[in-house]
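Here the complex is missing a single protein chain, while all its other protein chains stay put.
Per-chain numbering from 1; labels A, B and C assigned in written order.
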Amino acid sequence: MRYLPKSPADREAILKAIGARSIDDLFAPIPAEYRLNRDLKIPRQMAESEIVDWFRQRSKENGLDYTSFLGAGAYMHYRPVIIDSLISRGEFLTAYTPYQAEISQGTLQAIFEFQTMICELTGMEVANASMYDGSTATAEAAMMAVRVTGRSSVVVAQSLHPEYREVLATYAHHQGMPLVTGGFTDAGRLNLKELEQSITPDTACVLIQSPNFFGTVEDVAALGEIAHQHGALLVVSIAEAVSLGIVEPPREADIVAMEAQSFGVPLGFGGPYCGVIATREKFVRHMPGRLAGQTTDRNGKRGFVLTLATREQHIRREKATSNICTNQALVALMVNIFMTVYGKVGLRELAKQNLAKTAYAADQFGRHARVLFPGAPRFNEFVVETSEDPYVINSRLLGHKLVGGLPLKKFYPELGNAALWCCTEMTTRTAIDTAVGMLAESEAEEPSGEHAVEEVAR
Amino acid sequence: MRYLPKSPADREAILKAIGARSIDDLFAPIPAEYRLNRDLKIPRQMAESEIVDWFRQRSKENGLDYTSFLGAGAYMHYRPVIIDSLISRGEFLTAYTPYQAEISQGTLQAIFEFQTMICELTGMEVANASMYDGSTATAEAAMMAVRVTGRSSVVVAQSLHPEYREVLATYAHHQGMPLVTGGFTDAGRLNLKELEQSITPDTACVLIQSPNFFGTVEDVAALGEIAHQHGALLVVSIAEAVSLGIVEPPREADIVAMEAQSFGVPLGFGGPYCGVIATREKFVRHMPGRLAGQTTDRNGKRGFVLTLATREQHIRREKATSNICTNQALVALMVNIFMTVYGKVGLRELAKQNLAKTAYAADQFGRHARVLFPGAPRFNEFVVETSEDPYVINSRLLGHKLVGGLPLKKFYPELGNAALWCCTEMTTRTAIDTAVGMLAESEAEEPSGEHAVEEVAR
Amino acid sequence: MKHVTRKATRHVNQNEGLIFEKSSPGKAAWKLPLLDVPEVNTAKLLGTAERKDVGHMPEVSEIEIIRHFTRLSTWNYAIDLGMYPLGSCTMKYNPRVNEVVARLEGLANGHPYQPEKISQGALRILKTLTECLLEITGMDAITLQPAAGAHGELAGLLMVRAYHHAKGNPRKKVLIPDSAHGTNPATAAMVGYSVENLKSNERGMVEVSALEAQMNEDVAALMLTNPNTLGVFEQEIHTIAEIIHAKGGLLYMDGANMNALVGKVRPGDFGVDVMHLNLHKTFSTPHGGGGPGSGPVAVKQALEPFLPKPVVVNKSDGTLAFEYNRPQSVGRVRSFYGNFGMFVRALAYILANGPDGLRQTTEDAVLNANYIRKGLEGVYDLPYSTPSMHEVVFSDKLQAKKGVKTMDIAKRLIDYGFHPYTTAFPLIVPGALMIEPTESEGKEEMDLFVEAMKSIAEEVEEDAQTVLDAPHTTRVSRLDETAAARKPVLRWKPA
Partner (left out) sequence: MKHVTRKATRHVNQNEGLIFEKSSPGKAAWKLPLLDVPEVNTAKLLGTAERKDVGHMPEVSEIEIIRHFTRLSTWNYAIDLGMYPLGSCTMKYNPRVNEVVARLEGLANGHPYQPEKISQGALRILKTLTECLLEITGMDAITLQPAAGAHGELAGLLMVRAYHHAKGNPRKKVLIPDSAHGTNPATAAMVGYSVENLKSNERGMVEVSALEAQMNEDVAALMLTNPNTLGVFEQEIHTIAEIIHAKGGLLYMDGANMNALVGKVRPGDFGVDVMHLNLHKTFSTPHGGGGPGSGPVAVKQALEPFLPKPVVVNKSDGTLAFEYNRPQSVGRVRSFYGNFGMFVRALAYILANGPDGLRQTTEDAVLNANYIRKGLEGVYDLPYSTPSMHEVVFSDKLQAKKGVKTMDIAKRLIDYGFHPYTTAFPLIVPGALMIEPTESEGKEEMDLFVEAMKSIAEEVEEDAQTVLDAPHTTRVSRLDETAAARKPVLRWKPA
């Protein structure tokens, strides 16, 4: 086997040194009746070229060369090539968790910078080194709110990503954490009145997403006020990180749970992605996940270490803030490099292009179909309601190598023929025009109230 | 510009430090009348994504997804992926020529290993660090023979790659190096009788290729004997390095000029490739190109340096053995890694697969057309003569995303409708069968003398 | 410091500040394509939601970023540089072809919600990997959704709970041996189970009589690592399974140590009901400085209805599809389908090995651990003499007499050019040296390791201070972790 660095002679020499007659001696501790005396029934050993061919074939069967309008928690942004150049360095790729700080300063300093940038972008004071993804970060943020407040229930926005809500439900189920759902208004925002009524003295937090699942920016200030008035925390989930370049961050939040996939992480059919939790300094000891901190060596030289480990499972075991151990380090490094590439000015300009593409698309779609949720600002997603079943529209598009918006009936049957469309800096005007043209085939030429949406500040 | 690490403030500060009022001050030495006071008329500054898109488009226009039977000095072999992983490390990719040995031991040791493996494979005693490509290595090998022997003319096989011959002619032209061409027999080998007659007391070397341009293995021993009898050197050019796994190396040669592209270098539309010159120890001081040698540091520790620089232009100027300076170092590193991956056993097995594919293909083609040059062993190329113009056959193949053999009339009008086909370990039986089927469309079903070729030892 | 190592030498290495310290307004590493739609008035579109300033984000050029991270990277140890003998972590070679195939465009750019019709490639990968992992574990069904080992434990215990719940009683506790990894109890707590410790016996295995005593109808499951964290195969696994099953409990296996078993024995065959795998250990996906991982959970038929959803199914037309209609499912544990990129890599690893390669891999892993054990026995205290599988655990008992602890030896090992072994656990061995070479080490590298460890042991006798002050050859000396935790500085702040 070409990965194994031993010759038959090496194996013999080692067996001899050990004093074993054969390799079987070493497996003697396994009761004989369980030992496998046959080959595993898996494909035969393949040449590297055969492996590449096999996956190349799978790649071709997987939407290669399609242009997509899908977002919904997974966004197609341009990935600067230096991300892969850098993360492919063996010293990053093949290193373990940086517990041995003296030979892990590269990873540790990178995490420290990552934490800093996440703080800057989210408006929070501390951020961890990563969580599995946005959904689990969100669920763990809710659990953290429970720990911080000593309360047990959570009011969760219906406009939080449906799969995040599912994950939250799974996590909450056995922790005695009742969930109450808060609906949305015609503007696509959380219904504040309904919210007020849902909050009880046992509400640990109000959990929202902004921009929410429909692409609409929530009124975070108002939500923060309501939550805090009732002694609850405000937890904000962010699924589209690029929005932070142009959308005011949730400064009123107590905890931000973020999916940073947009920052340079490939769509990759859903993972690996990069969750993060950021919060106020005062809550740091309730936080899950690894943290890098600054310190000094014996000569007073600056260095970094993993710190506050007493929150973690390997120290606290059943009393830990979470069971998380392996996180998404290398993906966080991608995110880190992306943030560094775009930086202070680029992130804003990038977000602006997303905004412009989306405004143009929403406007165009609005000429032929109803664009839902006018009256509130949105980032790079919008909901289009058609008379025709969006699945039908989408199969028409598919014939032209276009993947249309996500039909929402799967998650929101009440929204009927609505679909969630996304445009990023990668979406060309041509693609938008083509998609609009194909959608228009079935829709009457009647402009919706969309033009109103374009100027929300008015 | 995103590659430039200076802010406007940095530029100001530097100008101030220098004592210049503006950048124009620094360009004052250029006579005003020549200074360019307009933008260059080249495409506007593009985003990285635009650059990638532009080249992606070019890639699509460039034979993407075609299966090819072309060889003729550029071979499609599988490239183990670790080649690119390793040569992409900045420490190899972005290093200069290793003149400063103490911080270039990585490159130097790699060259030393490269030289060793080239020696082992070619049967020579010393090898250099690389030449531009096979054609220039061949021309410089001939020039080297002139230096070694003090004679001036060269007998060159017509079965040497036609473009190598062209390059040789260009180089020879102004050096007073007459070239005499030696023809080939019906077996595709150099005509020994003719050769004997061409050699004169002024013949510095007999220059051949083996396997030659037709894929035929020359009788190197016989050629060596003839050349040496006349006090000439035997220079052997090798264009298909993979042949060295199964074909006896030209041990009788005095100089080997090699194109190592087959060893893990992408076809890349013709370059960069990797020439190498190998020779006998006694000729080393006549050799062109860089050499790495072993030495010790002040503590007696083993290390490597560039050596015998007194042969080179930077020391000897007009008296140097060659003007070569920059060589093909990174490509030589690819070759190095390829040789290391396949190693002693793999190279032989790889060559064997090439042999098997080619034998099968020649056999199949032989059922419908004439396979030329029977009676001498071949490696992975063979010449097929059809009644139909091979360009016509090839355009039929092209419609099926197959690229047929190289029509030889361009280089050898005397060979009429012959074409040079190549099969490697990458060529599938399906592709061969398809190509044979399409060629057969125009050819009568009459087996040629091909079956004889298959068993040359008989 | 008379001892010298043949493994490493000091060499000049670049310094590098924080990226923020290199920032200056107007530098940029980005450029956007021309906008092909009208510019927008952001204030008009966003109103008060418009962000005016993104904060202290860096402004640097591309070459500075390349240098920044390249320099940083040279401060790290890595598998690519040498042996990484972290016990329980299975730091094996991460094949590069895995990285290549994971980046193939259709796989890297596939959107998780793209129509199944154009997702057959990804679905086929899920399916093929599933089949391979089931064959390897001997289990009946699997979910690939969990993002890491601990996440797999969560999914697994959720299924355990759902199973018992479906039977009418979710039960109250989970038994966990005292040698277990910290995630085991942490996970049990997250699923609402109380943790009951199970003592190991003097051979480092589950004390069957104690288990028998502790097992009752309140116990939902035993979470067993096998081979356990001492590298010891639980030889009485059959009895253990019987005891658990007899009381209606389930046997959960933490599969972190599957590298000792693949192709040689299957957990499904020896009574395991639920288990997770770590694709980032056994199946060669890179650790990447701490992640990402992937923690598939395989179960026996009885637990199949409770798998997280969706699951992959064959459709009548021969295509593959996601099935969401799973009424008994524990629900989702992660958005989308898990760390898909890791599935690609793990499958590439399996295909590169085949049945023969996987078996040889396991054999070599066990061979290596025993070679190291042989080499260091007597030099370091071996608290349990039970046969070792893929790893061996020593203790610092002999060195502690001189005041030298496992962490000191670990730090000194750095000077010898090695990454240290695991020091943090198993807790049943005070001052543990937990060593797992994996199959990826050749004889030469292991000989150097043994030589280094012996040399350190000698140093402890001759000159303990050198060991206590280690490392001496790194760009920073021993870092003050206590100070870091006392007054945490968790981010850079502008001066």
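Here is the rule we use: contacts are C-beta pairs under 8 Å (C-beta built on N, C-alpha and C of every residue); 3 or more make two chains touch, one makes a residue touch a chain.
Here the structure is a predicted model, which means the values were calculated and not measured.
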| item | value |
| --- | --- |
| Shown chains that the omitted chain touches within the full complex | A, B, C |
| Touch with the omitted chain, as defined above, among B:141, B:204, B:217 or B:276 | B:217 |
| Residue among C:18, C:81 or C:450 touching the omitted chain | C:81 |
| From A:10, A:163 or A:443, residue that would touch the chain that is not displayed | A:10 |
| Residue, one of B:46, B:392 or B:415, that touches the chain absent here | B:46 |
| For subunit C, the residues touching the chain missing from this view | 6-15, 22, 61-64, 66-67, 70-71, 74-75, 80-82, 93, 95-96, 352, 414-415, 417, 440, 442, 444, 471, 473-475 |
| Chain not shown, touching residues in subunit A | 2-10, 45-50, 81-82, 85, 90, 103 |
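Simple rule for what comes next: only the chains that are shown with their structure count from here on.
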| item | value |
| --- | --- |
| Identity of the chain that, by mean CA position, is farthest from subunit A | B |
| Geometric centre distance via CA averages, subunit C-subunit B, whole Å | 46 |
| Distance between the centres, which are taken as Cα means, of subunit B and subunit A, whole angstrom | 48 |
| Mean-CA-position distance for subunit C and subunit A (Å) | 21 |
| Multi-partner residues of subunit B (each touching 2 or more other chains) | 48-49, 81, 85 |
| Shared interface positions of subunit C, touching two or more other chains | 25, 28-30, 32-33, 59-60, 62, 66, 70, 97, 99-100 |
